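To start, the structure under review is shown below, and the notes come after it.
Showing just some of the chains, left in place.
As written, the chains take the letters A and B, and residue 1 is the first residue of each chain.
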Amino acid sequence: MSPVSVAANVAVYIEVQTFYAQQMRLLDSLDVEGYAQTFTEDGVTDHAHRGEKVEGRAALIAGASAALPRYKGVAVRHWNDHYLVEEVDENTLNVSYASLVTRTTAEGVVSFEPTFSIEDVLVRIDGKLYTKSRTIHRDLPVQAA
Amino acid sequence: MSPVSVAANVAVYIEVQTFYAQQMRLLDSLDVEGYAQTFTEDGVTDHAHRGEKVEGRAALIAGASAALPRYKGVAVRHWNDHYLVEEVDENTLNVSYASLVTRTTAEGVVSFEPTFSIEDVLVRIDGKLYTKSRTIHRDLPVQAA
């Protein structure tokens, strides 16, 4: 690869890291509106493990708002790792990663949700990344998967 | 952006990752002196959640040394995620991230401290990064924050 294309590739990787750093801050602060704005207008979230598909920002906001009571009294944090970034075309990226989710009480007691693997399609519109689709798989024992 | 400025931006991101990889090794090996050397001489650590501010390397060393008994019999590890790096000027960076802290006993039993979010100001002196200030916020339930 030429220096320019190497620079372009690594720049995309860092752009993706920064996108998730911002999106996860919104998600973990339970800022449902702000989180929905990181999706495209027609963005889809597919909870594959429970066969539940949410399509479009309005449905995403409604669904996330309805789930808020689940986080009453806990601080939630997503810890992601092992990002793979594949450029489909100049403005479309397939990104996959694993996610560990903590719930911390006001007293500081930490508990865990099941671990997950996620497959996202990101699109760049006017120079900014958005999630076009998110597919969430709950980790299951390999023998049972 | 030109290829050169893209390369510069991503280089800073990797420089920051490497800085924390080194600083966290020193912190988690309880090397109080070595950890203090990663701060500027006047570096400040602000435990915002308990209203405790430590100013300067000498105070940092004294405070960290006094806290060492807390880690007797456990291996501590900080697991950071979601770095956001903002260049204030050529040699000043605002960096924020989340931190999960494990304590592992000699028998291998893992427990957790509350989760945190951290805001650092890093400065580059003679080509090397140092923490000029660190503000630590304990994660609290959104409703209680």
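Everything below uses one rule, namely that a residue touches a chain if its C-beta (ideal position, glycine included) is under 8 Å from a C-beta of that chain, and two chains touch if they have at least 3 such contacts.
Just so we're clear, the structure is a prediction, and the values are computed from it rather than from any experiment.
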With 2 chains placed, the number the full structure-file assembly comprises: 3
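What we mean here is this: only the chains that are shown with their structure count from here on.
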Distance from the mean Cα position of chain B to that of chain A, given in whole angstrom: 25
In the complex with chain B, residue positions of chain A that touch it: 3-4, 7-8, 10-11, 13-14, 17-18, 20-22, 24-25, 28-30, 71-75, 77, 79-81, 102, 104-106, 108-110
Contacting residues of chain B [partner chain A, same complex]: 1, 3, 6-7, 9-10, 13, 79, 81-85, 97-98, 100, 112-115, 138-145
